[in-house]
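Left out: one protein chain. Kept in place: all the others.
Letters A, B and C mark the chains in the order given here, with residues in each chain numbered from 1 onward.
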Amino acid sequence: MGTTSTMKSIKQFNPKAYQRQSFWRAAWKAISRKPGRLVGFIIIVIFTLMAIVGPYLFPKELPIDPNAIYAPLSWKYPLGTDFEGTSNLALIITGARYVLLAAALGALFTVVFGTVLGLVAGYFLGWSDSVIMRITDFFLTVPSFPLLVVLSTVWNFGHPLAMGFILGITGWGGMARAVRSQTLSLRERGFIEAARGLGLSPFYILFREILPNVSSYIGMNLLTSITGCIYAEVGLFFLGVVPFHVNNWGVMLNMAVFSAGAMSSPSALPYLLSPLLALLILTLGIVLFLDAVDEMFNPRLREDA
Amino acid sequence: MKDFLIRLVWRIFSGILMVLAVASLTFFLVRMMPGDPVNAQYNQLIMQGMTPVQAENQVKVMYGFIPKEPVGQQFVNYILNLLHFDFGQSISYEGVSVSHIIVSAAPWTLVLVFTGLIASFLIGVLAGVIAAIKRSSPFGTSLTVSGSLLHGIPQFVMGLLLAYLFTTLWPLLPFGAPYDSSIDPGFNWPFISSLFSHAVLPVFTYALSSYGGWLLTMKSSVITVLGDDFILASEIRGLKASTRVGYIAHNAILPLFTLFTLSIGFMFGGSVFIENIFDYPGLGNLLLKSIDTRDYPLMSGAFLLITIAVILSNIITDFLYSIVDPRIRR
Amino acid sequence: MIEIKNLEKYFTIKAKFSDRKIVHAVRRASLTIPDGGAVSLIGESGCGKTTIGRMLCGMETPSEGTIIINGQDISKLRRGARARLLQKIQLIHQDPYQALNPTHTIQQMMSATLKKMARQKKKGAEWISQRTNELLKLVGLDPSTILFKYPHMLSGGQKQRVIIARALTVEPEMLVADEVVSMIDVSLRLGILKLLRSLREKFNISILFITHDIASARYLGSNTELYVVYKGMIIEKGLTEQVIRQPHHPYTQALLSAMPILKGIEKPGKDRFVLTSQFRQSEEEQVGCLFADRCPFSQPICSEKRPELISQGNSTDAYACFFPEIRDVAAVSVDH
Partner (left out) sequence: MTNASSANMENVIEEKNQDMAISARNINVVYSTPTGQIPAVRNVDIDLPKGSITGIIGESGSGKSTLIMAIMNAVTKPGKIESGSVILDGKEDMLKLSTEQQRKIRGKKIGFVFQAAQNSLNPLRRVGQQILDLGRSHDVKDLRALIKYAKELLMRLGLDADRVLASYQHELSGGMRQRVGIMFALVLNADIVFLDESTTALDMLSQASVLEIIRELQKEKKLTIALVSHDIGVIADLSERIEIFYAGEIVEEGKTDDVLANPQHPYTRGLIRAIPKISGDIDSAEPLKGASPDYKTYQQPGCLFYDRCPIRTDECLKKRPDLTHIGKSHKVACFRVGVHD
């Protein structure tokens, strides 16, 4: 092994630091190994930056320009303008925060609920398993998007946290079931039993022994849930069942199709296409990046790189 | 056989429990609505000049319960009505029963989605097999890439793009409405061809957006089967290529079989976006309209039907699978 | 000292949705393992030998009978005390490829339990790394090359040694070694067996050795006792070499006969016979001798009454057979 000599020199310092460091290094190695992954990574970083700093780049009330309603693409308006003459690019950038934050929170809720419940059900079995799985079945059976539509009548989606929470609630079922079945199959492997025999605590076994083994699955699910959440929330706004509190991509789509009639008047087309483009590029970025996740979390794949 | 019956009864029992749970969810949802719509309706009817008794009866017909009753009593009445397949009366379509509205909307959704489902399944599975077998060739790779891209695009984006391309950019197909309103509905050629041409885009949207999923699943299923020992064994025993392909296809399609029958259940609620974009009078649109007009009885009814469809298909899938796969059979 | 008395285990198998099947996995098994002693359990898969080992480690609860560790009946102890006592008995798994967490380095595995031990002993981080090195060296591994490796970078033999080293971190008094060499390359098996033997001799750790291969049981030391298990029942026991050379029970003889002969080195015993009938989990409970249906020497009485495990003369040898007869079935060396 070519790394033996470096291992030895690092060992004299701090083995823990070495391991922590090695994860990030290996992660970067996995990402930079293929150009597609790198492109995906860069797209995700750009969108994240957009969500974080985007709203600070523009005044709180975006300027309107009555002389440039549905303006074509130009240097001043790279993506054209909307029905008030507001720059579409500015709308996309400022609208990213709600969309991405809600999606990230939704995915986080999904993954945290799903993982913890799946781990607990799969490891402890017995009554906790039965209870959790019955609830999971319920959430898996009720069609989630129609449920979201129905819930929109009582729930206020104004804050991304509220949106994210509901997206998480309706979405964790599949994750819990998958984590449970993985936990069950890991239980069959000797190392869980060995850990129990060695007197290690259930907490240690759940989160230090089992969790790292499902981490690449969780990582991938986090990313796919983000895309799923983005579609669901943008879809809700697009359908117009959720009141428009803040500007975001879904609101743009709704206005473009149902108010501006972008389908029949070509001048309004950029207004429709710019949020579509944003969605497509972000999807592409996540799909490309997904490829690297397995390699980042799996030491077996990591070493070969 | 005895096992089979016990399991069937158990599955149906738990299915009914599930339906009741969803029914109570919608019941309490309506009760939680801002401004309590049931009470509001009652008050409005009084204002319109009804006597309290008349108003009560009217409200009961609509919602299945009377607002003045205690909540427990209301709930029991509501559930009892459901057990008689009485979903109440619509508010926006005055005097029409919810079940009637749902029954007339369901065929639109069914035809639309079922056609799209079948088409995407057949093409996706076929493409998946090719993508798996030719996975190291450029053709196979491009099939896979097409699958992941189409899989990644959300349905409403797909719908809008297709609508833009084929109705605005190249105006080949009509946009909106299930048929040309200038034609008299009936069993005549212009009407049927109008129906057909209006259905092309929605069906296509559904098919394209689910094609990718079928392709990717079938591809990974075929690759898994190709790695199985018995496929190597069948080669070493010198079985004919056609027999071997049959073995692979049979084993690879089994997991997809479950997904397919499950999809049939999700069909009822699976086309909200498409029906909305193309203005199709199906169940999804019905659900949206009921929310728009705050027609709560209709909303609960539509949602309940969508859920019942899923539960039913779950049960059917379970039993069909145990017939198709000898390993599950006892 | 560890004592097992009249241990019974029933498993309920949910064969179908409606009916259940009860399997009698262990039947009135009794055995004693002194400190630093060794016992081998021999039998085919599904004979219940693994279940006995697992009950001893606390991984399964006996349906009946008692397990006495250092004079304490574990079923009479409170949960915490029982767990502490059972930790003195460590299970070494059959499959080294499954028994190590693929996401942990060897160092992480060793320190997980050593941290706990250090807390009990009020020792620091120094002690943990020192102890890690000590134990890895003890099992014949070089800590400097192996410490930061992941399991998939080790060979089967190295993995099995890591597993043994990890079991030693909790300072056990006994190891239950369940088919520990069956997944390891033939050329490396002896190394593991010798390691187990040296743990006995140097550290007085007793061994319960579970295997289907009688030959490997010979390498644990001369005073190892051999217990032959069939359908959950101990049917013959005695000192290893003695059982091999003078087997009384026809089943033991069948097992010995089934050992392949190394042509050119060995020649078969003169009474060798091959059993062709298959092992079947019988639907209903047998009344007579459990082996009667396959035994080439069975008499009518064998299927009517069940023979008990009875000691003959001296205290160590015992067999459960109505018609015991020593047969010369084991292979012997060819002299050159």
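Assume a contact is a pair of C-beta atoms (placed from the backbone, for glycine too) under 8 Å apart; a residue touches a chain by one contact, two chains touch by 3 or more.
Quantities reported herein were computed from a predicted structural model and do not represent experimental measurements.
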Legend entry - Touch partners, limited to displayed chains, of the chain removed from view: B, C
Legend entry - Per the touch definition above, residue among C:L262, C:V287, C:I310 or C:I326 touching the missing chain: C:L262
Legend entry - Hidden-chain contact residue, picked from the options C:P62, C:P96, C:P143 or C:G157: C:G157
Legend entry - Residue, one of C:I22, C:A125, C:V287 or C:V334, that touches the chain absent here: C:V334
Inset, instruction - Spell out the interface residues on chain C facing the chain that's missing from view. - result: 44-45, 155-158, 181, 185-191, 193-194, 212-216, 218-219, 244, 254-266, 274-279, 330-334, 336
Inset, instruction - Since one chain isn't shown, list which residues of chain B touch it in the complete complex. - result: 228-230, 232-240, 243, 247, 250-251, 254, 325-327
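One rule holds in what follows: only the chains that are shown with their structure count from here on.
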Legend entry - Chain whose Cα centroid lies nearest the overall Cα centroid: A
Legend entry - CA centroid of chain A to CA centroid of chain B, Å: 25
Inset, instruction - Provide the C-alpha centroid distance between chain A and chain C, rounded to the nearest whole angstrom. - result: 50
Inset, instruction - Any chance you could list the residues of chain A touching two or more other chains? - result: none
Legend entry - Of all residues in chain A, those that touch chain C in their complex: 1, 4, 7-8, 11, 15, 18-19, 189-191, 193-200, 204, 208-209, 212-213, 215, 298-300, 303
Legend entry - Touch list for chain A against partner chain B, complex: 137-138, 141-143, 145-147, 149-154, 227, 231, 234-235, 238-241, 253, 257, 262-264, 266, 269, 272, 276, 279-280, 283-284, 286-287
Inset, instruction - Mind listing the chain B positions that touch chain A in their complex? - result: 18, 21-22, 26, 29, 32-34, 148-149, 152-157, 160-161, 163-164, 167-168, 175, 266, 268-270, 272-273, 276-277, 284, 287-288, 291-292, 294, 299, 303, 306-307, 310-311, 314
